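The complex is shown incomplete by one protein chain, all other protein chains being positioned as in the whole.
A, B and C label the chains in the order they appear, each numbered from 1.
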Amino acid sequence: MNRYSRQTLFSPIGIDGQEKIRKKHVLIVGMGALGSAIAETLTRAGVGKLTIIDRDYVEESNLQRQLLYSERDAQERVPKAEAAKKRLNEINQDVDVGSIVGEADAQLLESVAPDMDLIMDGTDNFETRFIMNDIAHKFRIPWIFGSCVGSFGSAFTIIPGETPCLQCLMKKLPMNGQTCDTVGIIAPTVQMVTAYQTAEALKILSENNNALRNTYVTFDLWQNQTLSIKADATKNPDCYTCGHHPTYPNLHYEVATKTAVLCGRNTVQIRPSGCSNISIEGLTIQWRKAGYEVSGNPYLVSVLKGDYRMVLFKDGRALIHGTNDVAMAKKVYHSLIG
Amino acid sequence: MNRYSRQTLFSPIGIDGQEKIRKKHVLIVGMGALGSAIAETLTRAGVGKLTIIDRDYVEESNLQRQLLYSERDAQERVPKAEAAKKRLNEINQDVDVGSIVGEADAQLLESVAPDMDLIMDGTDNFETRFIMNDIAHKFRIPWIFGSCVGSFGSAFTIIPGETPCLQCLMKKLPMNGQTCDTVGIIAPTVQMVTAYQTAEALKILSENNNALRNTYVTFDLWQNQTLSIKADATKNPDCYTCGHHPTYPNLHYEVATKTAVLCGRNTVQIRPSGCSNISIEGLTIQWRKAGYEVSGNPYLVSVLKGDYRMVLFKDGRALIHGTNDVAMAKKVYHSLIG
Amino acid sequence: MIKLLLFAKLRDQAGKQEINVDIEGKSVKELKRVLKESYSFDELDSIMVAINEEFVNDEEIIRKGDVVALIPPVSGG
Partner (left out) sequence: MIKLLLFAKLRDQAGKQEINVDIEGKSVKELKRVLKESYSFDELDSIMVAINEEFVNDEEIIRKGDVVALIPPVSGG
C-alpha cells in the first residue's frame, strides 16, 4: 500500500485519477486560514505543483485558525508564503511548491495564471476576488470561491463558460465590514469552507467535473443551518466578466483600487473603484461592536487599529496614517472593510 | 490584539467563553485522521488540557489525510500520540498535552475519564466507540461521535441524560467492513466531520450548550448531499447504557472482544462479543473490490493484508496469522472489518 | 406572510434567525425597500436573495409559501 492508497481506493479517483492529480498545477491566492488549509490538503493529496501567494507575515493572532504555522513562525514574523512552503515540504517533498511573497494584484496574477489548471480562493477581501474572477475567465481556468466570518461561511465553484461568475452573483463589490477582524472567526468554520472547496478541487483535478456541486453552499455552524442554493438564474449574458463581450474590468488600471503614499505624512491613501458600495454608518456600528475606538462626523469616520489610524470618507476613499508601506496599509484597510 | 482575539471577537464565545475553554480538559481517543484534526483545532483554540490516546505509529499511507504528521514521522515510525504531541507543542505551548501510546480499552479509559470535561471520537472502529459510549455515560461526560469513509461522513453529539446514545442509535455493533482500508477516504471528508465535531466541542467547552445541533448529521461530499436527522425517537428507556438501569455492558470482560496469542503459531485469535453482526459474503465482496486477495468456503474466509493473513469464521472469530502482537492483530482486524 | 431566513450580519441586526414580512405578490426590490425602512438593514444592494434555495434578481415576484433567504457576502478568509 503506498502513500496515496486510501485516495486511490476511493473509486471515483482510483489510480487514473491520482495520476491526473499529480499532473496538475494549482494557484492558491492568499495563505491565511482558508489558503493554509487548502494548501495542506492539496499537498497531502499529491498535486503536482502548487503556487502560493501572500503579502503578509505570520502573527500570533493567526495561530488560532491557520494551519501550517507554528509559534516560532509568529515570533520570527516569517512571511506566510515562506513559512507555509517550509512546512509543506516537510509534509510531502514530491509536491513542487512555489511561493510568492507579494500583493496578488492584476499584474502578478496575469503573469502566473496561464500555467494553472485551477485557482483556489484563500484571500480575505473582495477586491482581490474580483481580480481573480476576471483572470479566471480571461484564461478560462476554474476557480473556487470561499469566504467566512464567525460561524458563517460560503463556497462556490466557478467554471468559465458554464456557471455564473462572482460578478453575476454579487453585482457590486461588497464592502460591508464583515471581516475576521470585526466579527471574529472560529476554526471549524474555516475547516468546513475548505472541506467544500477542496472536495470540489479534487473533482476538478481528477477530472470528475460531472460530480461538481453546481450550487452556492452557505452554512452557519453555530446555528446549525446549511443551504445549497441554485445560482443559474443570476448568470448575466451581458456580464463584463463572463458574458458575450467581456472586458475584464478589474484588470484595468482605471477600475483598480488606487494607492498613493502621501510623502512626508507617513500616510497611504487608498481609493477603491467607482463601483464600490460603502455605508459609513453600518461600518461604524460594526467597528464599535468589535471594540475599536471610532469617531467621526457625517462626512468621514476615523478608526484606530493598533498603531494605525484609518480615516474613511463617504466616497470610499481612505487614509491610513502611521505607515508609508502600501502593503501594510491595504492589510489594515481590508481587515476593517472586507 | 492577542492570540485568541479572533475567537473572543466571535460574540457567543467572547472573553468569558475563552476563559471557560482554557479551564477544560478534553480526551481524544484515536489520533488518526479525525483525532489529529480535532487535536490541532482544540490546541489552536486554547483548550487547557488535552489527553490523546493512540496505539499506532505513523505510516506513509496516513500522510494523505492526517494532519500534524510529516514524512519524517512516517520514516521513523514515531507513535502517533508522540508525533502529535511534539507538533501540538510547537503550535501552542500553553496547552498541556498528555499523550498515551496504548490501546483505548475499557480499563485505560476508565482510569483517565473521571478528569475529563469532554471526550472526542477520533477512533476508527466501533468496538472502541461502544466502550467510549459506556464510559461517557458512567461518568456523565459529553462525547462527540464522528466517522467517515470515502466521501461519506457522520457526526453526532451525545449528552448523557439528554440525547439518545450510540447503543440507542445503532442497536448492534456494526461490522460491515466500511473502513478506509476497504473503500478509501478523501481528506475533505475528514475535514468536514471534524468541522462538525469541533464546532460542537467549542459550544460545550464555552458552555453554550443551548446552541448544540441536536441532530445526527450525515453527508456525502462527492454526491453533494447533507442530511440533518432528528434522533430523539431512538432513545430507549431500557437501554443498558443510557436507560434507567444501566449496566454499561461494554465495560465488562465477558462482553468485551477477547484476544489470545496462540503460542508457537505466530497467530493471534480475536473473538468479538455475542452481539456482533457479521456477513462473510458482504465482507468478501468488499475486500475483493478493494483489491485484496481473498479465498474461502461457506464456513470461513481468508484475506491477505500485507504480511498478515486473516481467517474469519462465520461466528465472527478471527485468526490473524503472521504476528504475536495483539495490538497489531487488532489493527489488521479493525482495518478490514470496522 | 412570507418567511425570511437571515444570515450573518442581518441576523445580528434583527436579533433573530427568521422574520415574517407581509410581502406576498411584491418584488424582491420592494422587499429590500421595506427591510431598509423597517429594520434599518444597510448595504442591501450587495445582499444575495434566494427564493426556495434559488438565487433571484430584484425583479422576481415573491409568492405565497415562498421561503426567502437573505445572504450577505462576507469577506473573511
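Just so it is clear, a contact is a pair of C-beta atoms (placed from the backbone, for glycine too) under 8 Å apart; a residue touches a chain by one contact, two chains touch by 3 or more.
Values in this document were obtained by computation on a predicted structure and should not be read as measured data.
Visitor: What are the shown chains that the omitted chain is in contact with?
Guide: B
Visitor: Out of B:F10, B:F152 or B:Y248, which residue would touch the omitted chain in the full complex?
Guide: Answer from the full complex: B:F152 touches the omitted chain.
Visitor: Which residue from B:Q223, B:T247, B:N266 or B:S295 sits in contact with the chain not drawn here?
Guide: Of the listed residues, the one touching the omitted chain is B:Q223.
Visitor: Pick from B:N2, B:N266, B:S279 or B:S295: which residue touches the chain that isn't shown?
Guide: Result: among the candidates, B:S279 touches the missing chain.
Visitor: What does the interface between chain B and the hidden chain look like in terms of residue numbers?
Guide: The missing chain touches chain B at positions 30, 32-35, 121-126, 146-150, 152-154, 169-176, 178-180, 183, 185, 193, 215-216, 218, 220, 223, 225, 227-234, 277, 279, 281-282, 286, 334, 338.
Everything that follows uses one rule, which is that only the chains that are shown with their structure count from here on.
Visitor: Could you please state the distance in Å, as a whole number, between where the Cα atoms of chain A are centred and where those of chain C are centred?
Guide: Between these chains, centre-to-centre, one finds 26 Å.
Visitor: I'd like the Å distance between the centres of chain A and chain B, where a centre is the mean of that chain's Cα atoms.
Guide: About 33 Å separates the centre of chain A from that of chain B.
Visitor: Report the inter-centroid distance (CA atoms only) between chain B and chain C in whole Å.
Guide: 41
Visitor: Which positions in chain B touch two or more other chains at once?
Guide: Touching at least two other chains: 11.
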